[in-house]
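Each remark here refers to the structure printed beneath this line.
Apart from one protein chain that is not included, each protein chain of the complex appears where it belongs.
Chain nomenclature is as follows: A, B and C, assigned in order of appearance, with residue numbering initiated at 1 for each chain independently.
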Amino acid sequence: MEIDTFRSETRAWLEANCPADMRTPMGEDDICWGGRKFVFRSPAQKQWLEVMAAKGWTVPAWPKAYGGGGLSGDEQKVLTEEMQRINARPPLQSFGIWMLGPALLQFGSEEQKRHYLPQIARGEIRWCQGYSEPGAGSDLAGLQTKGVDTGDHFEVTGQKIWTSYADKADWIFCLVRTEPDEKKHTGISFLLFDMDSAGVSTKPIKLISGASPFCETFFDAVKVPKDQIVGARGQGWTIAKYLLTHEREMIGAADSALFAKSDIAADAMSAIGLDDTGRLDDPMLRAELGQFLVDEICFDTHLDMTGTYMRAGHELGARSAELKYLGTELNKRRQSLRVAAGGSDDLVWEGAANDAGQAAKDWLRSKANSIEGGTSEVMLSILSKAVLKLPG
Amino acid sequence: MEIDTFRSETRAWLEANCPADMRTPMGEDDICWGGRKFVFRSPAQKQWLEVMAAKGWTVPAWPKAYGGGGLSGDEQKVLTEEMQRINARPPLQSFGIWMLGPALLQFGSEEQKRHYLPQIARGEIRWCQGYSEPGAGSDLAGLQTKGVDTGDHFEVTGQKIWTSYADKADWIFCLVRTEPDEKKHTGISFLLFDMDSAGVSTKPIKLISGASPFCETFFDAVKVPKDQIVGARGQGWTIAKYLLTHEREMIGAADSALFAKSDIAADAMSAIGLDDTGRLDDPMLRAELGQFLVDEICFDTHLDMTGTYMRAGHELGARSAELKYLGTELNKRRQSLRVAAGGSDDLVWEGAANDAGQAAKDWLRSKANSIEGGTSEVMLSILSKAVLKLPG
Amino acid sequence: MRMELLSEDQQLIADSAAGFLRDGHGIAAFRALREAGEDANSAILGELAEMGWMGIVLPEALGGVGLGYRAAGLIVEELGRHLTVSPFVSSAILAGTALASAGGDMAQNWAPRIATGDAVVALAMDEAVKHRPERIATTVSGASGALTLTGRKTFVVDGGIADRLIVTAKRGDDLCLVLCDPQAAGVSRTPQVMLDHRNAATVIFEDVAIAEADILAQGATAEDVLAKTLAAGRAIAAAEQLGVAKAAAEQTYDYLRTRKQFGVLIGQFQSLQHRTADLYCELAQVSSLIASALNALDEGSAEVETLTRAAKAKMARVGRQATEEGVQMHGGIGMTDEMDLGLFMKRDRALTEFLGDAGYHTEWILRQRGI
Partner (left out) sequence: MRMELLSEDQQLIADSAAGFLRDGHGIAAFRALREAGEDANSAILGELAEMGWMGIVLPEALGGVGLGYRAAGLIVEELGRHLTVSPFVSSAILAGTALASAGGDMAQNWAPRIATGDAVVALAMDEAVKHRPERIATTVSGASGALTLTGRKTFVVDGGIADRLIVTAKRGDDLCLVLCDPQAAGVSRTPQVMLDHRNAATVIFEDVAIAEADILAQGATAEDVLAKTLAAGRAIAAAEQLGVAKAAAEQTYDYLRTRKQFGVLIGQFQSLQHRTADLYCELAQVSSLIASALNALDEGSAEVETLTRAAKAKMARVGRQATEEGVQMHGGIGMTDEMDLGLFMKRDRALTEFLGDAGYHTEWILRQRGI
């Protein structure tokens, strides 16, 4: 069978090309985000990105013409499995891969695809996403940032919020109201521009976890050449909706880059110990953990089956909201259980013994899971209307 | 202190007058509902009703002029405690006591009070409540049953549903649309009439528990004399709302007549047994039971504190919805835990060994708790608007 | 709802099951049986056998069609949806799996009769009010040639109509699976009607004479056979409960789309929308879990125990959610016997208890994780 050949070749290639340092567990600081400002943590990290990018395996599903690997669904699964087998780290992670890429593949011109996609694949340009605005929140279609048509370019003025790593990104893909006379949903365009453009500034937002992964981003008469629009004028909402679906799948899928998926059962046992019957010496916590474990097994099988479904060429559509909802609510429970198991040790902030309070920080961070990328409430409303066809 | 005198006198009187047979645990069939059709289960039951009614203690809070005991809040509490002390059964229970009485006391004419209240207090007339209609459900104000003004009486035509024990009641208090030209809420009147009137018929509704405590009730041109209206024409909605508050307090308060408050912990232990550490040999069920017990303790203190608050002369108002919601949701959990503890024994329907499947029947019955007297959803909506002042 | 890719064969089975049951074996039929006080529905057995369903998991060598557990799951989900009364789970799945796994003469004798519907075989394992199949007080004792079976079994589903019982017992420290004729001297059974209008029996064995040949399996083999049998039964029971829950949910979705209250469709109320959507998500993910458990049985995967138990545990919670939300969202009418919701709620309750509830299986998973 061809797929077996692919597997053995992949295994051999990974064996030969994945540096030993790239086969160890990865902390949040070890993620390779790429981009003009990125500083590699080690030569191995740089080398791993380069060899994978050369094979197109930073984006294995994308066509080869755009810097991708051109792999089939089954081949992608094999690649994932073989990488997991040797604990190979992902060579590159980025919003370009997760979001802009899919949007360009679907809506971009051939020229745009050939220009932007390979830059993403090679980790040369780091992208951020300019969607939410202060005062809009979940109501994306109500956005106010305007792009005034001045002939050869749009002049963009306004403010975005929750722009992930805007202070570290090179370019932004951004929703801008370019057709002021159109209705809410049809007046928005999808623009791309350089964060080094004149008139762009960013300000990090401090979160309750102490971290600042998000920014407020300000645009003051930023000039955006007209060929940097994706799709047609006024098509921005359509593209954004398509992209939100991708984002939801990604957040729901909850890969290790987003959620610290520690072994809570083992953590609890080492922190709390067992009683005379060999059970965790905290019966109520144990019961809560039991319910969580069953739900985790359940969600994992669902995710797995959904992956197979999508690799067979099906679209999830509105049902991506289902994964987003289930996955993020589950992760909130995971992180709550983790700090409960850690007890007073995990209350210490920046402690030496508790990995600088990482569990508490992950717990606080997790509260945003059911807000970012569409709140749980928005997901449930989508499902009730688009899937269950309940009346508006 | 005067209250101590009252206590000792009450204790002595109860000791002398409460028959021994009326000091034993009471099953559902042992309730004394009174009324023209009621058949006493024993001479003791009849005697107990008569002596208590003579003292006005079937309705201790009502004024003596209307057949009540005229007791103060503190005295009522003492009477309750002294009755509980000797396990004395309630001498009489009825919708007349719980609902019509409070409505008449608030809205009735002096003549009506002197006529109807003593009949209720002595258990001579059993009342039922005609509120809900098919197609209206929670939307009481949308009711259709009409009362046409024909000069000296109203001619009532329409259909009610969920009329508790309509087939056993003597009279009905009933919401009827008498002012067809008024708005939804202001066209309704509160009428009283005899269930033996020409044109009244009832049909029991079979529930999933197998029991039929409710009826559909049909009115075909029933003649109701005009002096059998409580309050003014069109005031029915105001009276109904007042009464619903009383009903909610009653259902929330969950006295033993409504909810079988068995000792689930003891039941579970005898059905399942203990493990080597002395814990219930079913850790997950035990954990659920633990959460329930904490919530039960909590609700009991809240109910107790609310009782003190009301006896001090405060009105609960919309907050009766809080008791109704918490009390009924708690009872649903109680009954679910009870059947879970009973395991396969409690699956047997009409079994000899399991009290004719009583646990399963109570469990099924409890599902109606959060529907009858206003659904949990309606309660939460009331609270969000009337108490939290959230926007409409 | 289903995220799973079904094979053509599987899709065919699912469709034909839905069609067959809709036409004449639906909830109306269940109500008719109940009115008639008939809890065996013996008429259906021949039809199920004819379609090959009673031999669905049996290999051809034992008279079956060998289509496996995933296919059986598709059938039983429809049985659940239509509340169809039949000995499918007890005889075709539990006894079928036990006989096929044990092999030998007994399997040769009885499995083909199960497949043809000529015999119903039931599993007698529970002894207490909660499912604890590992705790067995029933014994096989005496010298070879003079063996007797003694004990008491409860909640023997279809035990009242079975031609043979597979009884779990201890012979010294060894587990035994004994094939026992309920007509034999010393056996007394008390059939009982359950709240879901199914038949289950309490069976007492008093010094019942058995032969060595009646012992289907013993010791480690018996442990394996029983584990396989229970795993299969649990995944299949979960699939049946899924059918019940889906039917309850679909009636509720429909009600929300059509019922008016306060002048609007109740499906317009956002709090009901969100709760319904949550239920939908839970049903979707438990569908995947149950399918994975059944696939694991067919593949003989190492994950069989974990997945079948997780499926049974999770389905108990989702089934309760589906039926409780159904009744609550229907309001008073949902409490009446006239509506199907109460029937779903009762069936759901019985299926939760059958072969272990959420707590029992969650406990196992906790133990497996070493805590």
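Simple rule for what comes next: contacts are C-beta pairs under 8 Å (C-beta built on N, C-alpha and C of every residue); 3 or more make two chains touch, one makes a residue touch a chain.
Computed from a predicted model, the values in this text were never measured in an experiment.
Among A:142, A:180 or A:317, the one in contact with the hidden chain is A:142.
When the full complex is taken into account, the listed residue touching the unshown chain is A:371, out of A:31, A:148, A:200 or A:371.
Set against the missing chain, the residues C:188, C:270 or C:368 yield one that touches it, C:270.
Contact with the omitted chain, checked across B:54, B:86, B:298 or B:353, is made by B:298. Among A:74, A:124 or A:345, only A:345 touches the chain that is left out of the view.
Panel shows chain C; residues 269-271, 273-274 of it touch the chain omitted from the view.
Considering the complete assembly, chain A touches the hidden chain via residues 132, 136-139, 142, 161-162, 205-208, 210, 214, 271-272, 282-285, 288, 332, 336, 339-340, 342-351, 357, 360, 363-364, 367-368, 370-372, 375-377, 380.
Residues 265-266, 268-269, 274, 278-280, 286-287, 289-291, 293-295, 297-299, 301-302, 304-306, 308-309, 312, 319, 322, 325-326, 377, 379-381, 383-385, 387-392 of chain B touch the missing chain (whole complex, contact as defined above).
Note that in this section only the chains that are shown with their structure count from here on.
Chain A and chain B have CA centres that are 55 Å apart. Put simply, the C-alpha centre of chain A and that of chain C have 42 angstrom between them.
Each of residues 358, 362-363, 366 in chain C touches at least two other chains.
Of all residues in chain A, those that touch two or more other chains are 279, 286-287, 290-291.
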